[in-house]
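Removed: one protein chain of the complex. Kept in place: all other protein chains.
And now, chain A:
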């Protein structure tokens, strides 16, 4: 039996009804606000630490450490994943999302043991980030060595 164009259209309509596509504008707005606010929090920590006389690099490192701490423990408590459902990339792209990737995969595979479960699986998402980040920056360093 041939499927008519009319049936195809009806099916398409039904699909759109059953699983509504997240509106791009809404998604971007949520990502913008949440991602922006996480950066503001980072800026607040950064400014606060620089008040103690830390230089820029030291303050940036402390900021990363603080945000990773927050991301790890909020993930453990189950709050970060709720934020993720709301904010999408707004929670994935900031460094807190990196910590979230580590903890959520580590917790999930904890029952497989502390070595090959927790120990190995904590790098499921963080591993590729480290590998390609180090690879790209090593290439940048190599080029800068020859270019000067």
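Going forward, a residue touches a chain if its C-beta (ideal position, glycine included) is under 8 Å from a C-beta of that chain, and two chains touch if they have at least 3 such contacts; residues count from 1.
As a convention for this text, contacts and distances are computed from a predicted model.
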| item | value |
| --- | --- |
| Chain not present in the shown complex, as UniProt names it (candidates "Putative membrane protein", "ABC transporter ATP-binding protein", "Bifunctional protein PyrR" or "Stage V sporulation protein AE") | "Stage V sporulation protein AE" |
| Chain A, residues in touch with the chain not shown (by the definition above) | 22, 24, 27-28, 30-40, 42-47, 60-65, 67-69, 72-73, 75-78, 81, 88-90, 92-95, 97-99, 101-103, 106-108, 110, 118, 122, 125-126, 128-130, 132-145 |
